[in-house]
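Heads up, one of the protein chains got dropped from this complex, but the rest are sitting where they should.
For clarity, chains are labelled A and B in written order, and residue numbers in each chain start from 1.
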Amino acid sequence: MTDSLDIYLNTVNQGDPERIGVAMHRLMAELYPICRSITGEGVRETLRILQRLIPLEIHEVPTGTPVFDWTVPKEWNIRDAYILDGQGKRVVDFKKSNLHVISYSQPVHKKMSLDELRKHLVSLPEHPDWIPYRTSYYNENWGFCLSHRQLEAMHDDEYEVCIDSSLTDGHLTYGEYLIQGQSQDEILISCHICHPSLCNDNLSGIALATQLAAQLASQGKPRYSYRFLFIPGTIGSITWLALNEAQAGRIRHGLVVTCVGDGGQFTYKQSRRGDAEIDRAAIHVLKHSGAAWTMQEFFPYGYDERQYCSPGFDLPVGCLMRSPHGSFPEYHTSADNLDFVRPEFLEETLHRYLDVVEILEHNRTYINLNPKCEPQLGKRGLYQAIGGDSEAAKKQLAMLWVLNLSDGKHSLLDIAAKAACQFGIIRSVAEVLVQHGLLREFVEV
Amino acid sequence: MTDSLDIYLNTVNQGDPERIGVAMHRLMAELYPICRSITGEGVRETLRILQRLIPLEIHEVPTGTPVFDWTVPKEWNIRDAYILDGQGKRVVDFKKSNLHVISYSQPVHKKMSLDELRKHLVSLPEHPDWIPYRTSYYNENWGFCLSHRQLEAMHDDEYEVCIDSSLTDGHLTYGEYLIQGQSQDEILISCHICHPSLCNDNLSGIALATQLAAQLASQGKPRYSYRFLFIPGTIGSITWLALNEAQAGRIRHGLVVTCVGDGGQFTYKQSRRGDAEIDRAAIHVLKHSGAAWTMQEFFPYGYDERQYCSPGFDLPVGCLMRSPHGSFPEYHTSADNLDFVRPEFLEETLHRYLDVVEILEHNRTYINLNPKCEPQLGKRGLYQAIGGDSEAAKKQLAMLWVLNLSDGKHSLLDIAAKAACQFGIIRSVAEVLVQHGLLREFVEV
Partner (left out) sequence: MTDSLDIYLNTVNQGDPERIGVAMHRLMAELYPICRSITGEGVRETLRILQRLIPLEIHEVPTGTPVFDWTVPKEWNIRDAYILDGQGKRVVDFKKSNLHVISYSQPVHKKMSLDELRKHLVSLPEHPDWIPYRTSYYNENWGFCLSHRQLEAMHDDEYEVCIDSSLTDGHLTYGEYLIQGQSQDEILISCHICHPSLCNDNLSGIALATQLAAQLASQGKPRYSYRFLFIPGTIGSITWLALNEAQAGRIRHGLVVTCVGDGGQFTYKQSRRGDAEIDRAAIHVLKHSGAAWTMQEFFPYGYDERQYCSPGFDLPVGCLMRSPHGSFPEYHTSADNLDFVRPEFLEETLHRYLDVVEILEHNRTYINLNPKCEPQLGKRGLYQAIGGDSEAAKKQLAMLWVLNLSDGKHSLLDIAAKAACQFGIIRSVAEVLVQHGLLREFVEV
């Protein structure tokens, strides 16, 4: 990452604090009505909208393609679905909410009694106004989700049910965007795109990843290459890893982006390694964010980090989110809507992502070229170089920390942790020390 | 350990919860009146009673045999002992409690004043009805223990004291029982048999070790060989180690059994290594027992673990007990009697030992044969294989943990610890995964 990006980030920071948040929220609102699933037209339509903002490449992988232990499934598309009561009234209507149909439901069109139909209905008695979200990807099945009030209003009657869907050979569709950096080493940013009208999980992730990509791409060449994946959950990451197995080792750091728009506190779920640089960078950012936060050790459940962190890959991929999946009642219901996520929270989360990127871009290990006793900072004007502002004392101590620990064994991030000092200050004084010939980068041979 | 043992254990678990506890308590009651010491007929009689239950081998090691820095002592036997007052009344009578004589007292028969006698009397003023337990193994001495009330009732008089004991060349006697397993690697279960009428320390240990041996022997060949030692404290373990030095290295795990029948909470004292498999197994069992428990780091005091954990052996031998020695007022007094230990506590402790055995028998390290991304569990019917019961979610997560961490570096016990999940669940899902060809055992070469 070059100085120009830094300047840009400064501009962003000084700009209207909600401008970018509002833009992300607007993108979510545009994507909200589309009926997405792990395959089908909804995914394509979504990716085409993102192409207006970033030059996403759309990949199509044919049904039946073997991907490790899995097979790319049939493509699912749906045109309409409803339940008619005896009077011909639509008591459940897919056109009102795409959550009404269990995702990957097989086509059905028949009449049946309420008792027969009940086996195919799902509601949430504890939240009688909310429609639950359910899927049946790898079981042949069909069904409807509806609010408990809708269910209670139904009575003994003959109902006509129709799901006008198709399950046919087709493709699994995903989007990919690589920002070429100075190095072939990559930072992976991955989000899932298979959820229909659900906002925190995971339109918020799609919006944030898109915005982050746009910002990084608008700058000079960064240090790392950045790979953005917009993929269906589970089968998408498995497919990408199967088709790109040889290159997966280039991924040096990675984050799965999900649940980034609610008002809950930040949560970082560690990679399987636990002490990877991405883990330490994310924790550093949250520690210095000034707000409460939570850390989760890795567990093999959740989102696509399950695949990236499978033992055959063990990639350093964590998950930086706000409220974790399953921890908020709105999760996987119609209440995870455009009101549940707010522009200011999206914006704040984006800043935490940019803070992590700043660390990864600038984390280096240096060698103190005057390791015996302290160098004389005064004669070099270094006390002036760091400025006489209110942070001067902090910067002066940071300079001593960097000099003391730059022995080839401590990166700037390690030093920031030992000094309990923001990475940005450690980094800026290290740059001053390099300019004054007191440090050089340590390169392992 | 084969499946048949598992079935047996299940039977035990489903049977009358107190049946085995009552049997152990009955055995203690039978052994209670016998006057045991570190040598002598009391030990032989005790071991002969145990031979009715398990095919114990009785070893006799001659007096004078050098055993490392020690020498097998003379054999001590006692027929009678008493103190007569001026009227010829037995004010202290060995036949009423064998605790009345300091163990290893030399023979004595003479008359003396109360003042002279006092130097040979021990009582407990703070518990005036209890008789203390004292020994004088390696000092030539004699004496009586009596309740403080007995002492207070004695007045200036001429007393006739008699200890009809003998200290002669003879043998040190101990019992040994090896259950041959599939491997030469051994699990050591050691208890001391040198205490006279004292229950928690250590008739409870004798009863539990006997019952455990009987249960293990009634099954098919276990994975490990099990060596049960019934030995006098200190000199017994030193003797066994001296005579079996070359084979001591076969001991892969071990437990000293003592104080296992009182109502106190469980305590695990670590082996000297602290992180041996036995340590982690015992801690796992207590952590998941649902009750409060305590861990003690190793210290070079206590029971025979002192010898097994001496630096020249450093065997992985811990101590799984309830209230530790010295922590309950009844310790080493006549109040450590058949009422102080209860069948239900013995039974509960036996189950903790069986839980540890289950872990050691089944703890293996596996290799995930599908390490790249998760395998597709659904198509293999694995969600059904683990059952749809209330534990289904726990088992499904356990399956993901086993797959994620089966990289040859984590045993099932390691995985159970990381997943904070009972070993039994981890083990059962691992077996299912093996059956489905997703895991194979990892064998270090």
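Note that in this section a contact is a pair of C-beta atoms (placed from the backbone, for glycine too) under 8 Å apart; a residue touches a chain by one contact, two chains touch by 3 or more.
Computed from a predicted structure; not experimentally measured.
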{"item": "Sole contact to the chain not displayed, among A:229, A:403 or A:426", "value": "A:403"}
{"item": "Residue among B:36, B:252, B:306 or B:410 touching the omitted chain", "value": "B:306"}
{"item": "Contact residue for the chain not shown (choose from B:237, B:270, B:406 or B:422)", "value": "B:237"}
{"item": "Chain not shown, touching residues in subunit B", "value": "67-70, 138-139, 234, 237-238, 241-242, 245, 272, 299-301, 306-307, 309-314"}
{"item": "Footprint left on subunit A by the chain that the document does not show", "value": "368, 370-376, 378-379, 397, 400-401, 403-407, 419"}
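By definition in this document, only the chains that are shown with their structure count from here on.
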{"item": "Rotation, 0 to 180 degrees and nearest 5, that superposes subunit A on copy subunit B via CA atoms", "value": "120"}
{"item": "Inter-chain centre distance, subunit A versus subunit B - centres from mean C-alpha coordinates, in Å", "value": "55"}
